[in-house]
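For this view, one protein chain was removed and the others were kept in their places.
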Amino acid sequence: METKKPKNVFKEGAISSEFIANSIAKHQSKTSIGAHNIFLGQVRADIIDDKTVSAIEYTAYEDMANAKFHDIREAAFNKFNLTCMHIYHSLGNVNVGEICLFVFVSSTRRKEVFKAIEFIVEEIKANVPVFGKEIFEDSTHQWKVNS
Amino acid sequence: METKKPKNVFKEGAISSEFIANSIAKHQSKTSIGAHNIFLGQVRADIIDDKTVSAIEYTAYEDMANAKFHDIREAAFNKFNLTCMHIYHSLGNVNVGEICLFVFVSSTRRKEVFKAIEFIVEEIKANVPVFGKEIFEDSTHQWKVNS
Amino acid sequence: MKLTVKYFGLLAEVTQCSEEQFKFSGTLISEFLEAIYLKHPKLKEKDFQAAQSNEIVSKNTKITQAEIVLLPPFAGG
Partner (left out) sequence: MKLTVKYFGLLAEVTQCSEEQFKFSGTLISEFLEAIYLKHPKLKEKDFQAAQSNEIVSKNTKITQAEIVLLPPFAGG
């Protein structure tokens, strides 16, 4: 039985490119790593019924979400030969063009990171209770649904 | 017939995390993008016959390599529904823990970027004439071969 | 039994509350849903899943916890 307490994956607001750069730089000391793969989710200015999305406001059932992120981490480490894995998701307001999801996997060899990143992202989309309110430029909104 | 002149993909020395962050930040204005995928190749401190790699010195048949990078770009844009694609490869000395390859693809939807990044990286490994001299800590060397 | 019911996203909008106490005498999720639909008829038109102890549960699951969470479709990433 896994008893380790789930980490908090959530960050308030958008994930900055400086934060991502800092994560990458921290891996320079891990000299068994040969390949990194990074997935970034970015908020799109979708146009729905002539209205343009200007931001997404994220909420989550945080307790369950962090437990699910933890399960996904464990499953990915079991399935793939990974050296490191990091996941960050935004809460609150993220404007169009900004990053709301940052998944970072590293391995000795490249084949592992391709399979792992797709597995992790698909698991997050399907199983983590995060909700997105798409705010239009006229301040109306609709609720986003993953496809 | 493609007549556009191939871009120069090569950069002298390691690719910095600041350079990568700057590339990411530049895509904030492209608000049709929903997913980015970034592959980074990092120099490993492999141990071969008790000797540890301290750096790789990259050379390339640059003319053919840039033509091949260009072909890979064209093929990837034809095969996958991508918004952007960027490829950078180091020349000269790259120390262990530093980044030597940076591939960055972006699309409206995530399914495309997973397939595209793997295709591009495998094509680079197989078809681009880049050569790597693995320098050991005792200053001897051997020539790297992609597997 | 007295349940705490939590609503997220669209569902909190529909019920106009994010958490409420709810008295209930059945044993299955399906029975709970019938009861909560009487209180919030608009929920019936919405697509959602119920969770108990951080896991999605089906309609014929037995209620074992004092907290039931109703989750609209996920939109992470």
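Every chain is named by a letter (A, B and C) in the order it is written, and numbering of its residues begins at 1.
Here is the rule we use: contacts are C-beta pairs under 8 Å (C-beta built on N, C-alpha and C of every residue); 3 or more make two chains touch, one makes a residue touch a chain.
Keep in mind it's a predicted model, so treat the numbers as computed, not measured.
In the full complex, the chain left out of view touches B. Within the set B:N8, B:T59 or B:N81, the residue that contacts the chain not displayed is B:T59. If you put the hidden chain back, the residue from B:A21, B:V53, B:I117 or B:V130 that touches it is B:V130. Considering the full assembly, B:V121 is the residue among B:A35, B:V121 or B:I135 that touches the omitted chain.
Against the chain not displayed here, chain B makes contact via residues 41, 56, 58-61, 63-65, 67-68, 89, 100-101, 121, 124-133, 143-146.
Heads up, the rule we're going with is that only the chains that are shown with their structure count from here on.
In this assembly, the C-alpha centroid of chain B lies 49 Å from the C-alpha centroid of chain C. If each chain is reduced to the centroid of its CA atoms, chain A and chain C end up 26 Å from each other. Counting partner chains per residue, chain B has residues 110 touching two or more of them.
The set of chain C residues touching two or more other chains comprises 77.
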